[in-house]
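For this view, one protein chain was removed and the others were kept in their places.
For reference, chains read A, B and C in written order, and residue numbers begin at 1 within each chain.
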Amino acid sequence: MAGVALSYLRALNRALGDEMDRDPAVCLFGEDVGLGVSGLTGGLQRRFGADRVVDMPLSEQAFTSMATGAALCGQRPVVEFQIPSLLFLTLEQIANQAHKFSLMTGGQCSVPVTYVVPGSGSRAGWAGQHSDHPYGMFAHLGIKTVVPSSAVDAYGLLVSAIRDPDPVVVFAPAGVMATRDVQTAPLRPVPLGVGRVRREGTDVTVVAIGHLVPAALEVAGRLAAEASIEVFDPRTLHPFDWAGLRASLERTGRLVVVDDSNRSCGIGAEVLATVAEEMTLRAPPKRVTRPDGAVLPYAAVLDRAVQPDADDLEAAVRAVLK
Amino acid sequence: MAGVALSYLRALNRALGDEMDRDPAVCLFGEDVGLGVSGLTGGLQRRFGADRVVDMPLSEQAFTSMATGAALCGQRPVVEFQIPSLLFLTLEQIANQAHKFSLMTGGQCSVPVTYVVPGSGSRAGWAGQHSDHPYGMFAHLGIKTVVPSSAVDAYGLLVSAIRDPDPVVVFAPAGVMATRDVQTAPLRPVPLGVGRVRREGTDVTVVAIGHLVPAALEVAGRLAAEASIEVFDPRTLHPFDWAGLRASLERTGRLVVVDDSNRSCGIGAEVLATVAEEMTLRAPPKRVTRPDGAVLPYAAVLDRAVQPDADDLEAAVRAVLK
Amino acid sequence: MTRAASLYRTMRLVRRFEERAIDLVTAGEIVGGIHPYIGQEAVAAGVCAALRRTDVITSTHRGHGHVLAKGADPGRMMAELAGRTTGLNRGRGGSMHAADLSLGILGANGIVGAGGAIAVGAAWAARRSGSDRVAVSFFGDGALNQGVLLEAFNLARLWSLPVVFVCENNGYATTLPVDASTAGAVLGRAAGFALPAVRVDGMDAEAVLDAAADAVRRARSGGGPAFLECVTYRFRGHHTNEAGKAATYRTEEEIAGWRARDPLLVQGARLPADVRAGLDAEVEEAVAAAVAYALAGPVPLAADALDHLYADGLVPRGKVVA
Partner (left out) sequence: MTRAASLYRTMRLVRRFEERAIDLVTAGEIVGGIHPYIGQEAVAAGVCAALRRTDVITSTHRGHGHVLAKGADPGRMMAELAGRTTGLNRGRGGSMHAADLSLGILGANGIVGAGGAIAVGAAWAARRSGSDRVAVSFFGDGALNQGVLLEAFNLARLWSLPVVFVCENNGYATTLPVDASTAGAVLGRAAGFALPAVRVDGMDAEAVLDAAADAVRRARSGGGPAFLECVTYRFRGHHTNEAGKAATYRTEEEIAGWRARDPLLVQGARLPADVRAGLDAEVEEAVAAAVAYALAGPVPLAADALDHLYADGLVPRGKVVA
């Protein structure tokens, strides 16, 4: 197959379309999905009808639980949230209802709903209430959590999320939405819980999440003359590919995690903690994250200052190698 | 002062009463607070009036933001939530509104609201939706988070939370609500962010949260002949007393965290991660937590099986000492 | 059986089931207590008599009546309350989460107001799949102030979905009288969402059934949602743990006045004495059998605590990772 450029956003859109084609139970709920304002759902209402691609009133809590009810009755809804913080607004419906049905009913049912946030994290200039990246919170609560870092993965992981029998949250970071992959093979599902070594190396493993995978690859390139950096993209934060990470650390013995979410109790903490308990390092590990409890300030320079970037990562890698 | 038995619940109640006496801006919002169904607010409506101790309709989201609005206009509300999961329901109002006002307004205002959950974690038999312990989530989001482990601390920390200019969440674990302290000195505020060594030791530091502090003390007693266990109670999870923990680890060089919340991205993860980055241990650390993504099953034996207890802790301490 | 007899039998079953359940709470066989439905039986009996087996319901924290009236097996229900593997939910849900998906019982729910939007989703799924299934959502007067339920009213009406909202107005939300929680009239609130709404004597099962049958017929034939206010009363405390406390929010006279209109008396008076006696005896036997079945069931194994946490069999990391 010749290489075809595939954009991340288009990959998500194709995954939705393909799954709706394949499985009549798949349906789509969200605000402005008909016109596809975010780009995620463009063309789908025309293709599948307004009673399958449903424009929702501003009632996120109700339509999130509506998805639960529909899922309990045989549907397989995908819910789009326009802003990451809508996950705060609907946390009761996701974490305390959808997530708990399977265990609490003793396995009588499951809730196959996928929640997608196209454009999570900071979109420059959208300020404090639109710029959060709470994927670690979902890993903590035990909801399957996916953060694709490339177009091909975005396709494959969204497909798997939709087919999964449990609730899955898919974060599509704003920082990677505009990127393109060169697609060289047919698009395929990517299993949840399986990470991917994006670049092999022997001196240090950089665990990078979402849009920071490209940043990590950049840093690996920058430092190539000095050190051999392995870039590990877990792709799914819960369940996490511990075996994949272990294999990488057995090669490198050093660890840096770069994670665009708040430091305390984030996914970076989990990686360091599990490694401290179960694996062996040659040097103390490091996290590169947002600060504790960060609120993103509006002004562009401040917004950027709060987010981890390639330079921060480079400094951390150097420190770990020292 | 002669030793007087003080119950944890009574200590919280006294803290509320004393602060309402001291500061006319302090007011109280919650469900059934007039009759004081949970025990937290007993007698306060009689003492301070129904327009200061306000019985709320079942509108947690609105009354949580009502507290924000009142705080912006000079009041200092305390909000009682009857169930820990009501923190999921109001997360938008706490994490995306109250927490962000100070930074987003450039310091024009602050939101001095205290949220209290009397009886967090499992209350046997209340099952999946009433048994969560999401304190790590608040530490992640950057909201000041307090988990008192004893009556005297409960008093002192709640007083400090109320006086604090920022939003503070106070978890009063069900597992410790019925305990009593022997009070030997006048009750005093306990500053946020300062931990307490509850028992000194030289072989291993057990960081214990909330009702697991008594469990840790028990294990320290049990193992006294074999090992000298230091029990460190951080009391506040955000901000965390890193200096206090460092001092303890300099004495012991070994670490176990016992934490009644979900494993992944919990406070136990944060402690291990920070220690891995910044401090030195003689042996790999361990966490004793709820499993990843735990939902508490109803049957008593299952409910207990999911929560960490003294036996689990003992095993972990032994493993770390090996 | 005549309609009158059948309604009586259902109510009698619910009443005696709960009385025995309260005994088991006292005996320590049911941990955590229950929210007794006693006094409100006419609502569950009347509404569920208007439903088919394939219709679905969502219930509340005070859900035993709904679940039994919709056809759940009393033995498996009692076993659930007793936390046995023979329970409806294999002992994983308990009183507040009892469910039988095979009978369209999408579950009791620990969160007030949570069921409405789930029912809307079920109704939407029914319409989408071409079924004429109707969804009924039960909730209390207190739930009328819960945002997600109000959002659900709007969605149901907007799309003319086959949902019947049944408000059991028992005058109180825990200790708060409905007049102190709800501005305007209950029916007015429904009217605010353009829901056709009627008020019915919730102590009279026949009246409830008539009103419910109307609403269900209309919903089933595409006429859209409806709202029923059933005026009723709970004879006991809010929860079994209230028994010990001075319940000062209701007068003895008020309680006695409502007890004089006990729905079992109202309906019983419509039956020949021998029919009634026969039904009483039959129910007595059924409930005794239910209790025996429940107590004979095995307690779950601690090792199985996380069974069904994920529907795909994912086994999360446990409490302590060795």
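Operating definition for what follows: a contact is a pair of C-beta atoms (placed from the backbone, for glycine too) under 8 Å apart; a residue touches a chain by one contact, two chains touch by 3 or more.
Fair warning: this is a prediction, and the values are worked out from it, not measured in the lab.
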- Contacting the left-out chain in the complete assembly, out of C:Gly147, C:Pro263 or C:Gly318: C:Gly147
- Message: Please identify which residue in C:Ala191, C:Ala207 or C:Val275 touches the non-displayed chain.
- Response: C:Ala191
- Message: Using the document's definition of touch, tell me which of A:Ser85, A:Thr205, A:Thr252 or A:Thr274 contacts the absent chain.
- Response: A:Ser85
- Query: Quick one: which of A:Arg14, A:Arg76, A:Arg198 or A:Arg290 touches the chain that's been left out?
  - Reply: A:Arg290
- Even though one chain is not shown, chain A touches it at residues 31-32, 34-35, 37, 55, 57-59, 61-62, 83, 85, 89, 123-130, 263-264, 286-295, 297-302, 304-306, 308, 312, 315-316, 319
- Absent chain, residues of chain B that touch it: 27, 51-52, 57, 59, 61-75, 77, 92-93, 96-97, 101-112, 142, 144, 164-166, 193, 239, 274, 277-278
- Item | On chain C, residues whose C-beta touches the chain left out of the figure | 145-151, 153-154, 157-158, 180-185, 188-195
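In this text, only the chains that are shown with their structure count from here on.
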- Note on the structure: Looking at Cα centroids only, farthest away from chain A lies chain C
- Centre-of-Cα separation between chain C and chain B, whole angstrom: 34
- Message: Averaging over Cα atoms per chain, report the distance between chain A and chain C in Å.
- Response: 39
- Query: Counting only residues that touch at least 2 other chains, which ones in chain A make the list?
  - Reply: 92, 96, 103-104, 142, 239, 274, 277-278
- Message: Multi-chain contacts only, two chains or more: what residues does chain C have there?
- Response: 89, 91-93, 97, 109, 111, 147, 306, 309, 316, 321
